[in-house]
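Accompanying notes for the structure given below.
Now for chain A:
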Amino acid sequence: MTFWERIYFPAILNGMRITFGHLFRRKTTVQYPEVKREFSDIYRGKHVLKRDDEGRERCTACGLCAVACPAEAITMVAAERKPGEEHLYREEKYATVYEINMLRCIFCGDCEEACPKEAIFLTKEIVKSEYERGKFIYGKAELVEPSDPARRIDISKRQTPEVLAFKKNKKFKHNK
Partner candidate 1 sequence: MFTQYIFHFLSIMALFSAVMVLASKKPIHSVLFLTLTFFSIAGHYVLLNAQFLAVVHVIVYAGAIMVLFLFTVMLLNLNHDERSPKPMWVNIMAFIAGGMLMLTLIGIFRGYDIQSAQDPMTTQIGLVKNLGKILYHDYLIPFELSSVLFLTAMVGAVLLGKKEQI
Partner candidate 2 sequence: MLASFILVLSLLVAMYSTLIERKVAGWFQDRHGPNRAGPWGLLQPLADGAKLFFKEEFMPLSADKFLYILGPSLTMFIALLTSAAIPWGPDLIINGAAYPLQVADVNIGILYVFAILSIGVYGIMIGGWASNNKYALLGAVRASSQMISYELAMSLSIITIVMMTGSLSMREIVAQQQGFNWNIIYQPLGFLIFLICAFAETNRAPFDLPECETELVGGYHTEYSSMKLGFYLFAEYINMFISGAVMATLFLGGYHFPGLDKLGLSPNVFAFVSFMVLFTKITLFGFIYMWIRWTLPRFRYDQLMKLGWKSLIPLAILNVVVTGVVILLNQ
C-alpha cells in the first residue's frame, strides 16, 4: 500500500465521487408492470399449440414432445380423427387431451425442437403465477391458439430463415 492508500481518504473520496455521479444518471429501472422490457424474439415462454392456416390443429399426438421433455411435464391422449372433423384437425390422429404441467416445465425448448409437425412452439408470453397448484395444468383450452385469425400468435421469428424460405416456396408434405 502506498501512503495515499494508507490514509484511506483518496480512495474513499474517489468512491464517493463515483457513487455521486450515479445520483443524477438516468435510472435503468424498467417499471415492470407498466413498462415491459423487450423480450428476445426467441424467448422461451409459455407454450402454444398452433393451428394451421385453415384453423385446424396441427398436433398429431405423436408424443415426441412428451418424450423429449426432460421434466416429464407433457401428457397427451391421442385419438383417431373421425370423418367430418377434417376442419378441426389436420392429421388423422389428434390429441384429445394435451396437458402441460407448467410448474414442472423448465422451458428448455426441447419440445418445440422435437415437434415434427410444427405444432408446439414456445412464445414470448410469460406464464403467470397462481394461488393454487392445480391451476398450472394447462390443457388445450389454455394452450391451443385462438382460431380467430386476428388473434393468432406469430411465431415466424422463432423459425430459421431456411424454414421460412422453404415454407414460401414449397408445400409441406403434410399440408396436402
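Regarding selection, all candidates are chains of the complex that A comes from, given by their letters.
Keep this in mind: a residue touches a chain if its C-beta (ideal position, glycine included) is under 8 Å from a C-beta of that chain, and two chains touch if they have at least 3 such contacts; residues count from 1.
The structure displayed is predicted, hence computed values, not measured ones.
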{"item": "From 1 or 2, the one in contact with chain A within this complex", "value": "2"}
{"item": "Candidate 2 contact footprint on chain A (complex, rising order)", "value": "12, 15-16, 18-20, 22-23, 25, 27-29, 31"}
